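Every protein chain except one is present and positioned as in the full complex.
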Amino acid sequence: MLAQILFFIFAAMCVGGAINLLVQKHPINSALSLIVVMGSLALIYLLLGAEFLAAVQVIVYAGAVMVLFVFVIMLLNAGEEERLSHGSRVAILLGVPALIIGLGIAAWFTTHITGLDRVAIGGPEIMNGTDVFGNPQAVGKLLFSTYLLPFEVTSVLLLIAIMGAVVLARREGD
Amino acid sequence: MSMHLWIIPLLPLAGAAINGLLGKRFPKALVNTIALGSTGAAFAYALWVAAQFLALPADQIPYLETYGTWMSTGNFSVHWGFWLDQLSFVMLLVVTGVGFVIHIFSVGYMAEEGGYYRYFSYLNLFMFFMLMLILADNYLQMFVGWEGVGLVSYLLVGFWFTKVSAANAGKKAFITNRVGDFGFLIALFLLIKHFSTLEYAGVFKAVAPFAPEASAGLLTAIALLMLVGATGKSAQIPLYVWLPDAMEGPTPVSALIHAATMVTAGVYMVARSNPIFSRAPVALEAVAVIGTLTAIFAASIGLVQNDIKKVLAYSTISQLGYMFMGCGVLAYSAGIFHLMTHAFFKGCLFLCSGSIIHGLSGEQDMRFMGGLRKYMPWTFWCMTSATIAIAGLPPFAAFFSKDAILWSTWSSGQHLLWLIGIIAAGMTSFYMFRLWFLTFWGEYRGPNPAGGGHGHDADAHQAQDAHATSGAHGHGTPHESPWVMVLPLVILAILSFVGGWIGVPESMHGPDTFNRFLAPVFTTYAPAGIAHAVMSEGAGGIAAESSSELAFSLISVGVAAFGLFLAWYFYYKRKDLPAKLAASAGGLYRLVLDKYRIDELYGAVIIQPLIKFSSVVLWQGIDVKLIDAGVDNAAHGAEEVSDGMRHMQSGNIRSYAGWVAVGATVIIAFMVWRGLR
Amino acid sequence: MVPLSYYLVLSAVLFACGVAGFLIKRNIITIFLSIELMLNGVNLTFVAFAAQLKSLDGHIFVFFVMVVAAAEAAVGLAIIIAVFRTRETLNVDRVNLLKL
Amino acid sequence: MNFINNNILTIVIFLPLAGAILLAFFPRRDRDVRYFALAVSLITLLASLHLPWYYVRGQSGFQFEQNVPWIPHPVIRYHLGLDGISMWLVVLTTFLMPLCVLVSWKSVHDRVKEFFILMLILETAMIGVFLALDLFLFYFFWEATLIPMALIIGIFGHGRRIYSAVKFFMYTMIASVFMLVAILWLYAHTGSFDFVTLQSAIQHGQVPGFATAGTWLFLGFFIAFAVKVPMFPVHTWLPDAHVEAPTAGSVLLAGVLLKMGTYGLLRFNVGLFPDQARQNAPWIMVLALIGIIYGALVAMVQPNIKRLVAYTSVSHLGFVVLGIFSFTQIGMDGAVYQMLNHGVSTGGLFMLLGMLYDRRHTYEITEYGGLATPMPVCATFFTFIMLSSVGLPLMNGFVGEFLILSGAFQAKQIYGILGATGVIWSACYLLWMYQRVFQGVVTNPANKTLRDLDARERVSLWPVAIAALVMGVAPMLWLHSISPSVSDALKQANSVTQSASSSTIHMTEAFLKAVGR
Partner (left out) sequence: MIPSVDYIRILPELVVSIFGIISMLVDSLIPEQDSKKPLGIIAVIGTLAGLAATAYQTGFYGTAFYGTIQVDTFSVFFHVVVLLIALAVTLTSFEYLEVQRIRSGEYYGLILFGTVGMMLMSSAVELVLIFIALEISSISTYILAGMRRRAAESAEASLKYFLLGSFATAFFLYGVAVVFGATGTTNVYGVAHYLQNQPSTLAFLAVGLMFVGLGFKVASAPFHVWTPDVYEGSPAPVVAMMSTGPKAAAFAVLLRVLFATDAQGWFWIVWLSAALSMTIGNIGALVQQNVKRLLAYSSIAHAGYILVAFAASRQSGISAAIFYLASYAAMNVGAFAVVSHFAQAGEKYVTLDDYAGLGRRSPLLAAILTIFLLSLIGIPVTGGFFAKFYVFSAALQSNLVGLTVIGLINSAIAAYYYLRVIVYMYMRDERTEAAVPRIPAGLGIGLAISLIATIYLGVMPGRVLEHAVQSAQDLIK
């Protein structure tokens, strides 16, 4: 019961944040809304027993990554978004309806067809109970055994990201 | 023993090839030597062959020579081969003989012309093809000659190619002939389809078991199709139109090709195919009717023509009609007989006209002639002989031959045809004597050219041919032709006189040699009931009495004499009358003068619509507007679509995301649906 | 206890909001934020399934997604800066030199 | 000797290509390039004469066969072979090639090297088409002819050359796609591209699904070939291509490339699908007849000489198709023979037109007139070759047309009759054209001083003229080897049981099935 209440609260915050992101005109507001979403999600992760992820979500995602965003927004001094008459008709007239239909289908599918609605998960019990499996220790073990190679490969990814940031953001002509 | 018949056609061919390829560099004398030599040799050889042939026992006739396969596929094959029987024997001698004579004439006539070597090369080539035609032992080889002479006719009619009318006439001759050949070809296809052979021997044997067809059947079809071919080549209704125009060619050509030999090929073909025609009464009827109609139709046009060669041309058509008439009533040998005599007298007439034209420096209009008797006596006398001959007055050649045809027509029961024929005979007499009077009698009406051009037939070509200018050879007044031209006239004139004597019928107590000689050709494969009729000149021959035959001869002579009288009256005695008559006849006269405007009719009904149709409907319509434009439109359509599709590529990232979202939704929807299935 | 499907629908909604953001927002940075929102939605799916399956593989995946997202953010923001330098705008509708 | 006999086909095919490659490394001295190209084409001609020389007449099946694996999977073999039909087409190709080099001697003066390289590559591809017995190999060569020809038209042509080149390319390309589908289908269901194997497999009913797909396969091949022939109504690329192509291009286009279509019809449509060919013969013959008459009538009213001659090709090739689908020995023999004839006579005509073009740079008939006066030799050659085209007896055209028409007549009388009208039409359009170009008085001052044919031009025309005559007088030299091969094909066609059903419903069903996987 408590789990459900918590879920709905955080879910409402998530959706609210997401919608706010859409509604806000100034990018900085949108970014802050996204942080709300992320925070709420971190709590839902906790509900689902993902301790480690919840922490990472807050520290890395909502913390570091979003700060970067905010920083760039400030750097570029982006103002409120302007609506141009020659904007995209396709996106509004085709994309959005398609999106709504797609979402409807997906929601209907997951709630009515797959049987997943009969599986109940999460809640504070998970955190108190015996099988808290998403702790850093377990994740770390897995990360350095089965997922060793992907983990190592991410180094290449990060290297590229650094190089890319350097290359692209550097002023030309020096 | 082999007679090596191949030598006969090959001699002129060799002459043609040598003159054609190298003649340009030869002096005229050498060209003459080659051309005349080859033709003369062919004639001489033909005479030798003739002697050999007459010595052959009857069972070795037809005499055959084959030389190898021409084409062979499946069960059909045709070889090169020659066939000599009495019919081709007659033709052989006529063609080589008359041909040689006209070659001689040409030496004089063409002496001043450019393209001398070309002319003789063509002429020799003509001899080759004509000999192929008459000596062939199968229909396909005959077709070779058949088309070949058409070709040479095209080349020679268009000899003065710079003259538009000459070029047109050549083209017209060829195409009209092709229309006829089309029928001939179909006939050949029928033969192949049903008898798998085109050899005379094979075909005749194959048709032998057939009885005469009561109504139209296979043989009738074949015969009628052959008749189409024959009408083309022999200038019969409805394909006669090319022959008058063909007079654009040099006059010796008109004499050789368009009077004596080539145009008779149709008659020869009908006679040659007698086993088929005899079994197809419907076709025979058609032959007779067409022949008769052509005879009177052409004669009527001939009555009013002013161009001397045109008169002769229509006369030729008319005479060919007689030959067809004869064949159509089963009197094949009479037809061939007339063919032979016609070769003599019409050849003579044309050569005489050539001589006149030569003497008058190219004048062809009889209204500007007259009184030439004094200037060119040789020509006059020769012309007189031939004119009497064609008019059918005894004892000249055509009297016997034409009479044989008319008598056969009557005796076969075709009284109406006979009547028309006899009227046409009267017309013939009239227009020939009209020509005779206009040309030789009275006063010379032509201008007195002082240093004017000397050349013939053509006016336009004078401008082109530097040699043909008068300066070298100018005559002020009409003059007699040189001996090389006169000699042939004389030979042919004599033949016009005596040529008929080998066919004096029994009714006149003659030996009927010609008829008897040819009889085997027409009886060997004749159907049972007809064999005897053919033998005695026409279906009704046996029944008729010789006295009535004589009586009918007298009618003919009477009619001819009447024609002579009228001509004398109108064109000698009362020269003002024709103009008055013409004025009073008005429209009719004009119509006849314009040759019934048949050419215009063909032009308006067939040629112009065809060109319009091809150009407007087929080419501009279907090809350009429908197919091409369709294809181009499809291509443009693709480009339009492409251009439209570019707008999917608006450059806006959000639109792109929109497309992705749409695609994703479709895929999600589909996969969900698939998952549920 | 909450039915799994609730989590999934929530994640789908978040994802859809992200897509919607991409479609309707004009500011490039906001669009980028929307992508992050989509990734968050996906992450929730992973975590939810992981909880259901009691499998840590899902968590690992989310971890890697975060790493990738961070890398993408670095590169992406650099690209945005580069675009801003040449075009002096962040309006995505104005970034359409290349088209048709 | 044995070595040569075993490899002669490869030698003949690749000699020109080898020449082309050598030529690519030649210095850009136009004179040397021309002589070299001439030498290569002559050597190829000599090599190809080996074929008729050592060909064993009357022996059925293919000779000089060469059959080695090329690609293991899918099983593609380098399988060459020739019979009486293909042999003469090869010789025709090699015969025309030196003449083409000669006529291009001066008319091509820009990018000479490229031109001759393309010509030689084209020769290789054309010969390959006639000799390939592996369907794949055949398609390979078939497509390979496309590029050089399109380039020759596009680069060395005149006027709307680009439009024409593209049109030519696209027409053929789109059409041959259908053939490719058919070839692929056959492979997918038999595992073989080999002509002989496929033929016997089809004959013995060992191809699964053939009963329903047969007609579609037949049509697939047919479309490709029909466009190439070209048959009405897909002929419109031809006049355009001809008008703009350089002379040598036109000669090869008319002389050889079109024959590839008719050859394909005979070899593959009739050879592989005799049943279907018979079933579809009526409408194909009707199309051929329309082509004959339509082509002739449209030719008659063309104001452009080259366009006119191009339309005559439509008409003449209509005869060939008519002969092929008459399914009579005589008609098919004639068809094969007519292919050769058309190559010689129309090739010759195009050469002559090219010579006129070299002098006056126009093909408009109104620009000419009275040419026989300044150019008697040209006029004579023109007359001669024109007569061959008209189908005058003793000339080659007659033999072919006669055999075809009597074959068609045997098949169905009305076909023969309608086809025979072509005899009249051909006289109409050619003679009229001749009159307008050569006869009459020279009116255009530009024509007054035209020089007559020079030695080189005469040398290039003589072989054509001689061939036209010899082929008319002694066709047995050719028919001897053509006839047995045709008879083989015909036997093949006759022995197959007439079982395949052709109801429309059936076909529609098959189609729906095929489309829906």
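So that you can tell them apart, the chains are marked A, B, C and D in the order they are listed, and the count of residues begins at 1 in each.
Everything below uses one rule, namely that contacts are C-beta pairs under 8 Å (C-beta built on N, C-alpha and C of every residue); 3 or more make two chains touch, one makes a residue touch a chain.
Fair warning: this is a prediction, and the values are worked out from it, not measured in the lab.
Visitor: Please work out which displayed chains the absent chain touches and list them by label.
Guide: A, B, C, D
Visitor: For the chain left off this view, which of A:16, A:63, A:97 or A:150 is in contact with it?
Guide: In the full complex, the listed residue that touches the missing chain is A:150.
Visitor: Spell out the interface residues on chain C facing the chain that's missing from view.
Guide: Those residues of chain C that touch the unshown chain are 8, 15, 18-19, 22, 28, 31-32, 35, 38-39, 41-42, 45-46, 48-50, 52-53, 55, 57-58, 60-61, 64-65, 68, 71-72, 75-76, 79-80, 82-83, 85-87, 95-99.
Visitor: Even though one chain is hidden, which residues of chain D still touch it in the full complex?
Guide: Counting over the whole complex, chain D touches the hidden chain at residues 70-74, 111, 114, 136, 139-141, 143-144, 146-147, 150-151, 154-155, 161-162, 165-166, 169-170, 173-174, 176-178, 180-181, 184-185, 187-188, 513-517.
Visitor: Which residue numbers on chain B touch the omitted chain?
Guide: Touch with the absent chain occurs at residues 635, 638-639, 641-643, 645-646, 648-649, 651, 653, 655-657, 659-660, 662-664, 666-668, 670-672, 674-676.
Convention: only the chains that are shown with their structure count from here on.
Visitor: Centroid of chain A to centroid of chain C, CA atoms only: how many Å?
Guide: 6
Visitor: Express in whole angstrom the distance between the two chain centres, defined as the mean CA positions of chain C and chain D.
Guide: 63
Visitor: What whole-number Å value describes the gap between the mean CA coordinates of chain B and chain C?
Guide: Roughly 96 Å, centre to centre.
Visitor: Touching two or more other chains, which residues of chain B qualify?
Guide: Chain B, residues with two or more chain partners: 650, 652, 654, 657-658, 661.
Visitor: Tell me, which residues of chain D touch at least two other chains?
Guide: none
Visitor: Using the touch rule from the top, collect the residues of chain A that touch chain B in their complex.
Guide: Against chain B, chain A makes touches at 87-92, 94-96, 98-99, 101-102, 105-106, 109, 113.
Visitor: For chain A, which residues count as touching chain C in their complex?
Guide: Answer in residue numbers: 3-4, 7, 11, 14-15, 18-19, 21-22, 27, 30-31, 34, 37-38, 41, 44-45, 47-50, 52-53, 56-57, 60-61, 64-65, 68-69, 72-73, 75-76, 78, 81-84, 86-88, 91-92, 95-96, 99-100, 102-103, 106-107, 110-111, 114, 116-123, 125-126, 131, 133-134, 138-139, 142-143, 146-147, 150, 154, 157-158, 160-162, 164-169, 171-172.
Visitor: Chain B touches which residues of chain C in the complex?
Guide: 19, 22-24, 31, 92-93, 95-100
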